[in-house]
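Handing you a structure now.
Only one protein chain is missing from this complex, and each of the others stays in its spot.
Up next is subunit A:
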Amino acid sequence: MTVTTALPTFDEAIAAFEPVMGMEVHVELGTATKMFCGCSTTFGAEPNSQVCPVCLGLPGSLPVVNRVAVESAIRIGLALNCSIAEWCRFARKNYFYPDMPKNFQVSQYDEPIAFDGWMDVTVDAETYRIGIERAHMEEDTGKSLHVGGATGRIHGASHSLLDYNRSGIPLIEIVTKPIEVPPAVAPAVARAYVTELRELIRALGVSEARMELGQLRCDANVSLRKAGDPYGTRTETKNVNSLRSVERAVTFEIRRQAAVLSDGGRIVQETRHWHEDTGETTSGRTKEEAEDYRYFPEPDLVPVAPSREWVDELRGTLPEPPAARRARLQAEWGFTDLEMRDVVNAGAVSLVSATVEAGAPAGGAKKWWLGEIARVANERGVALEDAGIAPADVARVEELIAAGALNDKLARQVVEGVLAGEGGPDVVVSARGLQLVNDDAALGTAVDEAIAAQPDVADKIRGGNLGAVGALIGAVMKATRGQADAKRARELILERLQP
């Protein structure tokens, strides 16, 4: 384990060194079938139930390219302002690993489908242009499950199980050019880049890009140098799989490398593992010799040569860029910059938008998604969209409030009920009996009882002390388990206790 006590603070680290970053993001495409065969890509199926001779790499089997995957790759490339290759090939990346059925991965090497683009990200109202080196297509590997060890890693495990359902799922790998930004914002820019990329992928509709499901995986390369020096040696921290972790992992690597360099040490080019719990990276595979993947053009596939007409047609299908969309929505919703930033950081732009489209006021939509729903999602450790409530449900709750059928307190209970899986808002309202009591007969009885129970308070009110009315309203609310329409209860009390 790394000794952390000696680490400089982030500010100390960047006072001495400039960080340079490079981000590699793998996006699992949401195609119905795999990259090179017709197997389903549905997540969470019985292990090894979605396999065939091709994705198991059985002798004699051959790959056939999934056209939708190529289309998705081109659209991602176009959205990242890349050039699209007129002609490119797949290549074999050769290395042995049990979860790789052919012991080579079909990927792209020196002929990526998309190259040389950019994406703008904004941090603290400053915009930074991130250069995109390339976006290429490849197939995913299977999954190893190491059993019998304490950590779930291969070290210490008694045996391993292999699931090839993921083998052959299409991936797009997006690689940035070196990111050189003011040191103080580097970790935030890294996070903003992944956030923005995720937004873009979702807007394109090519993947749900859910990091917690591994649909978007991030490897962060970091190196340090003295101002004006050439690039230093980099490390690659693998599988940084939440937005928050991206920022933390980059920050940690900057501090760790600064400590090593300040001590006169040198950085080893290596893969590092990110530990969410300790907030540290540790050395991964230490390869005595450099990995040689022996890339060569995949002879089982023909070149991909997208016609310019097709590329232009796909260009016409691109969605509004996320930044422009955000600016438009902010104006439509009337949010301040700060309010909008909260929505963006919560990853709730699309959820709020969908809720507004379903008829809710923007402020109400934001309040629920960033409040009660975020709290529950966080408690359960799931994404907002997985909390168990749909935008339409939230809009319905807002509708019931507007109609006077729910007050804030009851509405919260309704949302709680929906999140607990009790059904839609209307189902929860009737099942839990959460209708607001505002018919005068029922309310009148509660008011009369409250007055009878607190004659002294009643007298004060009769004497003109309207401030005392709250005590009686409280009693009415208590008697109706919070379901009284407070406004109507007040009116009834005042009617009865006229001076």
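We adopt the following convention: a residue touches a chain if its C-beta (ideal position, glycine included) is under 8 Å from a C-beta of that chain, and two chains touch if they have at least 3 such contacts; residues count from 1.
The criterion applied here is as follows: contacts and distances are computed from a predicted model.
Engineer: For the complex's missing chain, which UniProt name, "Imidazole glycerol phosphate synthase subunit HisF", "Glutamyl-tRNA(Gln) amidotransferase subunit A", "Putative membrane protein" or "ABC transporter permease"?
Structural biologist: UniProt lists the chain that is not shown as "Glutamyl-tRNA(Gln) amidotransferase subunit A".
Engineer: Decide which residue listed in A:Asn103, A:Ser283, A:Thr317 or A:Thr445 touches the omitted chain of the complex.
Structural biologist: Considering the complete complex, A:Asn103 is the one touching the chain left out.
Engineer: Write down which of A:Ser160, A:Asn239 or A:Gln454 is the residue touching the left-out chain.
Structural biologist: A:Ser160
Engineer: I'm checking contacts with the chain that's been left out. Which of A:Ala16, A:Leu213 or A:Leu301 qualifies?
Structural biologist: The missing chain is touched by A:Leu301.
Engineer: Of the residues A:Ala16, A:Leu56 or A:Ala383, which one touches the chain left out of the display?
Structural biologist: Residue touching the absent chain, from the options given: A:Leu56.
Engineer: What does the interface between subunit A and the hidden chain look like in terms of residue numbers?
Structural biologist: Where subunit A meets the chain not shown: residues 53, 56-65, 92, 94, 96, 98, 101-104, 160, 162, 292, 294-296, 299-302.
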